[in-house]
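Notes follow the structure.
Of the protein chains in this complex, all but one are displayed in their positions.
Here the chain labels run A and B in written order, and each chain numbers its own residues starting at 1.
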Amino acid sequence: MKKKIGVYVCHCGGNISDYVDIEKVKDAVRDEADVFLVKNTLFACADSSQKMMEEDIKTQGLDAMVVASCSPKLHLNTFRGVAQRGGLNPYNYVQVNIREQDSWAHSDNPAGATEKAIQLVKAGIARAKESEALTSMKIATTNAVAVIGAGVGGMRTALGLADMGTEVYLIEKSFFVGGRTAQWGSVAPTNDRGDVLTAGLFNEIQKRSNIKLFTGAELIEKKGSVGNFDIKVKIRPRGFDGNATTDEIQKAVKACPVSTMDEFNFGLTQRTAILIPQKGQYPQQPAIDKALCNQCGACQKINSSFQPASTNEEILSLHIGGFVANTGFDPYEPAKGEYGYGEIDNVITLPQFKRLIELNDNELVFKGKKVKKIAYIYCVGSRQDDDEGKNKYCSRYCCTSATHTGVTVKNKYKDVLNYHFNRGIRTYGKAELIYGQASQQGDVFLQFTLDSIPQVERKHNKTYVKVKDILTAGKTIETDADLVVLVTGMVPRENVELGHLLKIPEGRDHFFNEIHMKLKPVETVIDGVMIAGTSQAPKNILETLNSSMAAAAKVNSVLTKGELSLEPTLAKVNPGACTWCGKCAEACPFDAIVQVDNEGKMVAKVNEANCKGCGMCTPVCPTDAIDLDGFTNAQIGAMIDALAEL
Amino acid sequence: MTDNQNAAATCLDETQFDVMVIGAGIAGAESALKLGDMGYKVLLVEKEPSIGGKMILLSKVFPTLDCAACITTPKVSETARHPNITIHTLTEVETIQRNSDRHFSVQLNKKPRYVVEKDCTGCQECENVCPVITKDQFQFNLTARKAVYIPFNIANPRIALIDIENCMLCGACEKACPSNCIDFTQKEQQLQITAKSVIVATGFKLFDPISIERYGYGRYKNVITSMQMERELAPTRPFNNVLRPSDGKIPDKIAYVFCTGSRDHTVGNPICSQVCCMYSTKQAQLLMGALPMADISLYYINIRAFGKGYNEFYLQAKDMGANYVKGKIGKITEKENGNLILRFEDILTGKVTEKEHDMVVLSVGLLANPAITKVFKGEKLELDPINYVQQPNMLQSPAQTSLEGVFVAGTATGPMDIPDTIMSAGAAATETSSYLKRLS
Partner (left out) sequence: MSTKPKILVFSTEKISDPAIDLAGLLKKHYPNTVYTISVPCSSGIKPRWIMQAYEKGFDGVFIAADGTDCPYGESCVEKTSAIISVTHDLMRQKGLKPSQLKMAALCSVCADAFVAHINNFTKELAKKDN
């Protein structure tokens, strides 16, 4: 309880005193218990007034201070500063708003405004009396970050962080970095090659001593909170250690008896159990696919660097300050029979088509047949109807990528014809120029709606696409096609465990969800855990890079100082009253309440690094065992009592 | 730290900065905040009297429909209060010249407010007495203001300035001001500073539809722009309802004309503006809330609802009853009662059709704001073919420009919405910090 309170009532040059009778207010509060002095000021915020208050605190030994003036939004920090300079704890200062919420709001009623001012100041005094000194705790933090996923996004995050002085552990699940971009060949809008982009990023990463790259690696454990996480990373054996010549590697691949579809080429080709890095994938060292290897030892006989029997899994323990999840997306896999996929031979997806273009240099050939007429069907797996499990969202990248692909094939193979069956082309922004280019080169655009989607049929040994085209007033148009390309959308990668480990919520579209789309688009509700790139929502490369570097900026700005000052207004549990029902932990959106043993009794405890001081946990406690600093029962109760008087 | 709050600032050296950010829209504010948080000394230069750019003037924002003011003001005040950020409002960059030590010498021109910044309490007594009435540019001329004025309610800093061109020098404000802060002797100030790096966050310009004569903007009173509609819909709106300008009637048949000044070679802007489909859809939803009986028709070419939650937002507007018409507007004509006849080709039927509306909103596009290139002396800040700041390494380092040490953020690189702007600003912060680390 504070016993020597200084009260200052401000005129605000007439803004307050024209309506509120300042003298009356002073008289009314002068005799309140524990009020030591009452003064008025013309402008409390003026330098001279601030100096006076500082002197008063020092010479009179005030133990709390109240200023009745304008809204705390304007000057709370100013006067907290005054309190501090005078030697008071800033949280023993209380601001009372008698301008915006009194003199101005009731400028039609000066007597009423004065009456209200008296009540408000008394409530402020009551609050000051109950106020406690709070100090913002500081915790030391580690300037190191785990970046999960090494596609373009993750690699860019890593480089950004490293160049700002943060240690990076880049953790990639597959045996190669590069992600999806390595697969695409020429990309919109710059016509850069995807593999060249990933090669460039990897080269830069190689030059940074403060990036440690782990491939074949996965996060398996996480403890702690922002600034200080302890994690464990599991590294699978690569099955290759040492050197081998290109020739030897080729021989080993030939010798391997296993055959399966090659996921890099989306099943257009086969591979063995030896994974060979493709253009744009790094490190350029083979690995053995343990799931398929039958331990025949054929590869090892060619070069002993191949170690199919190796089982030396490694578990690394790391101490870090934050995370960036850059885990990317998967292309939507159409259902069997969706537009003939899986049933009609020459129906493929856009990702497959992008690979086909890479595999065909001079002539576009699919399954031995030359391709001239290409029908693209858009929005496959995106913008679906409302049913459960369907994707309502637009996948954003695909209109641009498909029109760009149309332009690319026309340039590369000359004699192709592109038919785009779309639902309204969404080449937003500068990508509109690519749409213009496609139209100009003679591509045909036909538009359909969800009620009447194109029909893909096999007739007379040919594949036909038929549609009711809304651009020609609903005329039915049919064309044969050598290749039907399904422009498939993006879906989030299966990453249930990671989502669980890091406690990242999912949005309705099942991508990772940010805390606030505009204010904090790369942050999650868990402090220190960022999401970036296509793990958050569909994006193109440019947008992936921007969000990745934004995540880097955010996490670096938190960790770079080496210490974190925590909000001083935190929730506090009274262990005596707590019966650990868990309700508060459930209510806290920030995962800030943990269960601890308190002298043999399980009780709730607030993790200070996570608590944001919202107070959501306080009303749900059945035994009223949680209070929020600055808004305790004692303080709010005293204010209510003071306001109710009269 | 705003310029009216510089008590603590005097002890800092106010002429040497790590970064100068040009433009204090949401892009500039976000880059400044991130760099300030990293510990760099940032100078934020804004030519307008308030920071916050276009966003602070918007109504609600798609696709979440949160109130723009509610989400802008906290960012803006955090910027203003930040100990590492110095803000100069009403200030323009005159020249930027690279020195031999690779730092930039910058000449700034700070316009006078004629109000002593640190003393003004924002009480508006001066506004009450000023006899001059002139158009309010922050309400996009929908309403009037005084010659001495606070730009808008949530302006930051929220202090008065005098529009000296319209002032009659009557002195009434001087007498009325309780804190004696009117000062007619203020002059333009030339400030000389140095910065180790620069971020260009100068944003976009709005397309002025006056050049598309067939839409009648400027001639027909009830043809307004989407930005004017933003103001009519904002919680801080000038009227208490949505009104049409000709007679103050509450409109009940409102049309939107998409792609006004975008995707249009004839006006020299071939690209899509990326935000207008969505902001029109947002306005349609807000209008249906405010005027439940109104008919809202949106004339579009394609709907670009591509971002997270955007397609869902568009479907929601359709479900609420917004009438999307695929059709290009040929011409608008005005009837005697102020109503407007839209002539368009209805793509679905293939027929040329006419429809009457009592108010038309032009969904104006975004244009590049390239003037900033002129201030660089001795070297050239390259622009792309449509006049946005060029990103020579777009798919590797999107915030880089043609000049070393000069980075770019937000809509200065091309049209984009707020979430993309925030991310681009974050990228610029990363790039700038990396550069500064290399320099030292």
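The rule is short, and it goes like this: a residue touches a chain if its C-beta (ideal position, glycine included) is under 8 Å from a C-beta of that chain, and two chains touch if they have at least 3 such contacts.
If you're wondering where the values come from, they're calculated on a predicted model, not measured in any experiment.
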Q) Looking at B:Q16, B:N153 or B:T349, which residue reaches the missing chain? A) B:N153
(Q) Which candidate, A:D31, A:D108 or A:D386, sits in contact with the chain we can't see? (A) A:D108
(Q) To test your reading of the contact rule: which positions on chain B touch the chain that is missing from view? (A) 64-67, 69-71, 73-74, 153-154, 234-236, 240
Q: Name every residue on chain A in touch with the hidden partner chain.
A: 71-73, 97, 99-109, 111-113, 115-116, 119-120, 123, 515-516, 519, 525, 569, 587, 589-590, 612-620, 624, 628, 631, 633, 636-637, 639-641, 643-644, 646
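Keep in mind that, in the parts below, only the chains that are shown with their structure count from here on.
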Q | Touching residues on chain A, where the partner in the complex is chain B | A | 12-15, 43, 47, 70, 73, 77, 160, 163-165, 187, 189-190, 192, 197, 200-201, 383, 392-394, 396, 399, 424-433, 436, 470-474, 507-509, 511, 516-519, 521-522, 536-538, 541-543, 545-554, 556-558, 560-561
**Q.** Complex interface listing, chain B residues touching chain A
**A.** 7, 34, 37-39, 61, 63-64, 66, 71, 74-75, 77, 81, 121, 123, 178-179, 263, 270-274, 302-312, 315, 326, 347-350, 384, 386, 394-399, 414-416, 418-420, 422-427, 429-431, 433-434, 437-438
